[in-house]
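The other protein chains are all here in position, but one chain of the complex has been omitted.
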Amino acid sequence: MTLLDLPNIQGFVVRGYRLPVAAYLFLRVEDPIKASKWVSFAADEVITAAPWSEKPDAGINVAFTCAGLEALGVPAFSLGDFPLEFREGMAARAELLGDTEKSDPSRWEKPFDPGSAVHAMVMISAKDDDALAAHRDKVCQRIEEYGGFTLLATQIGKALEDDKEHNHEHFGYVDGIGQPSIEGSGVAPLPGQGAVDKKGDWRPIRAGEFILGYLDEEGVLPPAATPDQLVVNGSYLVYRKLRQDVAGFRRQLMKAAERYPGNEEKLAAKLVGRWRDGTPLVLSPEEPDQSLADDRMRNNAFSYCDDRQGSSCPVGGHIRRANPRDSLPFEGKLVNRHRMIRRGISYGPELPPGAEDDGEDRGLIFTSLQASIERQFEFVQSQWMNEGNVFGVGDDQDAVIGSQDRDPPRKMLVPGCPPFFMDNLARMVECAGGEYFFTPGINGLHFISAADG
Amino acid sequence: MKFCLCMSNVEGKATAITVMSPIWPGARHLLRALFAIARHPVGKRGQGKLETLSFIHYARWAVISEFPNGDRGEKLKYSYLFFESNFNGTWDEYIDAFSEVVPVRMWAIWFTSFGFPGPQPVAPFKRYIRKNEYIANHYWSAYPEAATTEVNSAGRVAEAVTALRRKAEGMDRESFKKAYDEMLMSIQHDF
Partner (left out) sequence: MASPNVSSQAYSLTVLAPIVSERISDLVNYLDNVGSGDASPLSKVGSTHFARWVVMDAPVFEGGRQRRDSWSAPRLLFTSNFDGELDPYIERLRVGLGECADKVWGNCLDYPGHEQPAAFAGWIKRNQIDSSLFYAAYGGMAVEDVLRSLEIRHQLTEFAIAHQGDPPDDLKAAFLSEFQP
């Protein structure tokens, strides 16, 4: 097992920071020479994956779009080697991703609106609002001093914490429990993370599924652009601003629960595969279990081998679609290469329970990291979330994030005696903008800053 | 492929793939023998994996050593291995699955084709298939919006409904409700 070159990898690729506020700054390159100097400065500033002696109050990480790499002078032979989907950008992939109707890129807001081009993203993570504001001022000042960039837009994110310090998202579910464990990261894996092996045990996933320059699940280096100096220790970042219709989701759930032989909370759990407090249905199908949900050694330690029919966790449930674990045939071979690291954070004010829609913008800043955008993010989105074929649920799309742009009945079936149909599902999550980024290693940042076309 | 003006490999949920590769001299005999074994009841048991993959509607292979050409036929420098299939999901997913799940079978079928890099790792395998692929000029399906699993599911649902319908007349309402619920349960994974 190769250990990762942690000081050369940007930190959030390898571990979540558990810093509850964030700002995403989107930049355009105006003067490549000046901008490159800032990139060189940033190479020494970014949080890396080297173990912390002390958790920082705030810090930055950076990523670039294909247009951004080009604007900064990365040579054409390099750019041509980057994968197609990265070069095309997310907006061009709308049909594949189900970004239709309200999510159509023509409706995306700044800085992802049509015609504009984002070149770079600076992600500031901080321990609280004050730390964020202070650090953001510092960062913006620096960027201005160096010149070279225009700031296009800023997006603020803030975790919704409950009194137990669990992050939940706007629909009310605890989020972020299921994450793949990366081989060689030095982060101790929790039970249930990673791949299921032949014996039914968990093992970490090969680093090359997430970080370029390391062996992947096939035992080879993931296809990557050239040269190594630029790409090794890098990863691809998918950024999506997902606006959530909280009032709509609650209304839909309440209405369906009227006919459901169980209470609303149980139906809510069936849609996702976890009770809202995070208890996995597979481990506790009849009621939530707070002590189980709180226990990181247990709250993700399950497989679907005893729930093949989906009587506990429906086959079309959100977490089962996102990671089928051992419920697809061939011992994980059809699953292990489609995992993603997720580093999202909520944004916007909470909608009080029972309140009407107040018109506020709220939702989830979804970010994922993977070695192949097409095989991991795009695949899960288009084949597991917006399709049901591989799970035997045909046309059915995910009840929480599915596009729900097909002909009626637009249903989800909850197995049982008799089975329950939730129908007339509507889109509850729309994409308000997004893009594909490359998160270089520190070596990559140095390469980019030195490149001059 | 220089004559192909539009990509018509996709119809609804169905994707077409057509591949032709030249094979080593003499290899046609070996391939024909392999395929004959695969057609035999013993070999047919190996179809299980293809079925489990569940996204292939139909697939066919042919070993072609002589092209039809009017009355004469045409002898070629090489024989060719021809492969044609209709499947669901993306092209990448399809090749990924074949590479990961049935690499021995892929190797056995293609190892005598010139330039074949092996089924693993998948990246060179994909490049090879792409190189030897012919894009359909016209592709048609009688039920483009139905994936393979849906067709199979629909068959089971139709059978169950027909069976219940036959018994229904003679049942009282309570028994019918019970039988109806049982039927729904038995086919709940086919909706």
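The letters A and B name the chains in turn, as written, and every chain counts its residues from 1.
Following the convention adopted for this analysis, contacts are C-beta pairs under 8 Å (C-beta built on N, C-alpha and C of every residue); 3 or more make two chains touch, one makes a residue touch a chain.
Here the structure is a predicted model, which means the values were calculated and not measured.
Asker: Of the listed residues A:411, A:427 or A:446, which contacts the missing chain in the full complex?
Answerer: The single option touching the absent chain is A:411.
Asker: So which bits of subunit A touch the chain we can't see?
Answerer: Contact residues on subunit A toward the absent chain are 259, 261, 409, 411, 419-421, 423.
Asker: Can you name the residues of subunit B that touch the chain not displayed here?
Answerer: Residues touching the hidden chain, for subunit B, are 1-6, 8, 11, 14, 16, 18, 20-22, 31-32, 35-36, 38-39, 47, 50-51, 54, 56-64, 67-71, 74, 76-78, 80, 82, 84, 86, 113-115, 131-132, 134-144, 146, 148, 150-155, 157-158, 161, 164-166, 168-169, 171, 173-174, 176-177, 180, 184, 190-191.
Just so we're on the same page, only the chains that are shown with their structure count from here on.
Asker: Approximately how many whole Å separate the CA-defined centres of subunit A and subunit B?
Answerer: 33
Asker: For the complex, give me every residue of subunit A touching subunit B.
Answerer: 218-220, 223, 309-310, 315, 329-330, 333-334, 337, 374-375, 379, 382-383, 387, 389-390, 392-395, 411, 413, 415-419, 421
Asker: Give every residue of subunit B touching subunit A within the complex, in rising order.
Answerer: 13, 52-55, 88-90, 92-93, 96-97, 100-101, 120-123, 145, 147-150, 153, 181, 184-185, 188-191
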